[in-house]
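For this view, one protein chain was removed and the others were kept in their places.
What follows is subunit A.
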């Protein structure tokens, strides 16, 4: 995204630079990985790595909008699990898959609206609300399916989740992601709604005084987040061929990690979608690389965690260093003649 310059605010240059840093890291990991293990660079592995990222990448899109707007939705992985359980339960009950999809997506809307209404009508902080619904929705998933696993979904749908778009190495879910990413980037960086999101995230009062419908925008965002999480739940179910209540446990943290790694400010008001896409890819490639080299999952989790801390810390260090440099620059010429 060439958006950085004017997207958010005061220290835009800093985020533009961070985007570049993430993109550079991405290239390093890519070529370093290819050198490290011969399987990494081949098309099959890359398209597997991409496909494996599908749900995280999809959910990261509305999450970016939410975080820019100063909100967060921690219930996404539970919505994904609930969607998966609902898909399984309905399929088990003999529903047609064509009917199941819209019903599950509608359930996602309802989950998102519940989050949104609690935040906008009751004025509760989204962090608290969605920690609550994270538990609630996961609980509902267990009510629906218990510890059962439902499998054997229709082949043509399973194929949609697992195979590539003909003639390309791109899995269908990734193609969908690319499409939605373009739409999201346009909304965030080129429409009035995007401008409103940055304004709400940076200074909610000023946005409200400017006639922006703050509550409505937040409500819609939570609903969209619910829809995308539910749809990702269907994709997840088909990809693994198994509907379970515990599908996607902990996935919300990977999503938020990717968003923050992409340079979006957790306090709202700053960030670019380009950065987030780079963040998602970086996390995906790193995971894949560690997996190929038989690194234990514990270590993978440590690496992701460290990367996240570095991503939040680095932009601040860059700023601090810049200020120190400016101070020295103004002191030195003065010190010399004295």
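Criterion: contacts are C-beta pairs under 8 Å (C-beta built on N, C-alpha and C of every residue); 3 or more make two chains touch, one makes a residue touch a chain; residues count from 1.
Convention: contacts and distances are computed from a predicted model.
Asks: One chain of this complex is missing from the view, so tell me which of "RNA polymerase sigma-70 factor (ECF subfamily)", "Acyl carrier protein AcpXL", "Monosaccharide ABC transporter ATP-binding protein, CUT2 family" or "Phenylacetate-CoA oxygenase subunit PaaC" is its UniProt name.
Replies: "Monosaccharide ABC transporter ATP-binding protein, CUT2 family"
Asks: Have a look at A:62, A:81, A:173 or A:269 and name the one touching the chain we're not showing.
Replies: A:269
Asks: Hey, which of A:123, A:192 or A:250 is the one touching the hidden chain?
Replies: Going through A:123, A:192 or A:250 one by one, A:192 is the residue touching the chain not shown.
Asks: Give me the subunit A residues in contact with the hidden chain, please.
Replies: Residues of subunit A in touch with the missing chain: 5-6, 8-10, 186, 190-193, 195-196, 198-199, 202-203, 205-213, 269-270, 326-327, 330-331, 334, 338.
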